[in-house]
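Presented below is the structure to which this report refers.
One protein chain is absent from this view; the other protein chains keep their places.
Take a look at chain A:
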Amino acid sequence: MASNEKNQVQTTGHTWDGDLAEYNNPLPQWWVWVFYATVVFAVVYWILYPAWPMGGGYTQGVLDYSKRARLNEAMSQEALKEKYPQRFEALNKISKMSPATILGDSDLMNFVNSSGKVLFGDNCAPCHGSGGQGVIGHYPNLADSAWLYGGTPADIKQTIVQGRNGYMPAHGDKLSKQEIEAVAMYEGSLAGEEWADDPQKVAQGKEIFHGSQAACYACHGKDGKGKEALGAPNLTDAIWFYGGEKSAVIETLTYGRDGKMPSWGDRLTENQIKILTAYVHSLGGGE
């Protein structure tokens, strides 16, 4: 036999059809051991953890392990109390307080400033912006002191819980273009806008404003300062929700406006609403 026998591949010794032999290529030892180890691992795993389906149920495993139970446990009140005692205590306190009293507690406001930011980011920021600055013409600025429906804690809470429906009727069918321009001129003069510079038109607009045909005063008040009960904006201040240019005011008068704040009463918990109320109040405009 040749001397390099060692390097030749062995056959299993089986032969078919006289000359057909089968090579013997055994697996490396380490591979075999890894395989045995995985078998052992699997068996141990079946015993310890839930593994085999059994009709309607499954084998439970001796460790009695359940991810769902663990999650529930981690989220339970007791776990919260133990893991985040300060948070638990703060929430507990908040559940017994009104937003107005929360605002007066500096410790709780520390908590509100941080957890409120998260709540606001999740729920309110898509419309009102992450800093509550709003979008002119679409969503009101919550950081300024102008409030359509009032800025006391109680008002803010009501707005969050029930939502709001703002409605400015269109006047394009009742008033002529010229009349609408006159009303816009009058309103611009109330707010001190520079473009309201035609005293004649201002006087005419004033008449229409207070007249029965348009009856603007019914919502915006005799002095034009608005009515919070109706969500009618103050026309004498520097804030224009739909923009303060002459064209924007004319557009509002002609076509009317529709504002909708959805209600969050059934989407947030009582505590979350209180935290949000205090947070929105502290953005800068609360009364």
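In the analysis below, a contact is a pair of C-beta atoms (placed from the backbone, for glycine too) under 8 Å apart; a residue touches a chain by one contact, two chains touch by 3 or more; residues count from 1.
In this text, contacts and distances are computed from a predicted model.
Engineer: Under which of the names "Alpha-ketoacid dehydrogenase subunit beta", "Extracellular solute-binding protein", "ABC transporter permease" or "Cytochrome c oxidase accessory protein CcoG" is the non-displayed chain listed in UniProt?
Structural biologist: When "Alpha-ketoacid dehydrogenase subunit beta", "Extracellular solute-binding protein", "ABC transporter permease" or "Cytochrome c oxidase accessory protein CcoG" are compared with UniProt, the left-out chain turns out to be "Cytochrome c oxidase accessory protein CcoG".
Engineer: Using the document's definition of touch, tell me which of A:Thr159, A:Asn234 or A:Thr252 contacts the absent chain.
Structural biologist: A:Asn234
Engineer: Check each of A:Ala51, A:Leu80, A:Met109 or A:Ala215 against the chain that is not shown and name the one that touches it.
Structural biologist: Touches the omitted chain: A:Met109.
Engineer: Name every residue on chain A in touch with the hidden partner chain.
Structural biologist: Missing-chain contacts on chain A: residues 103-107, 109-110, 113, 129-133, 141, 143-146, 234, 237-239, 282-285.
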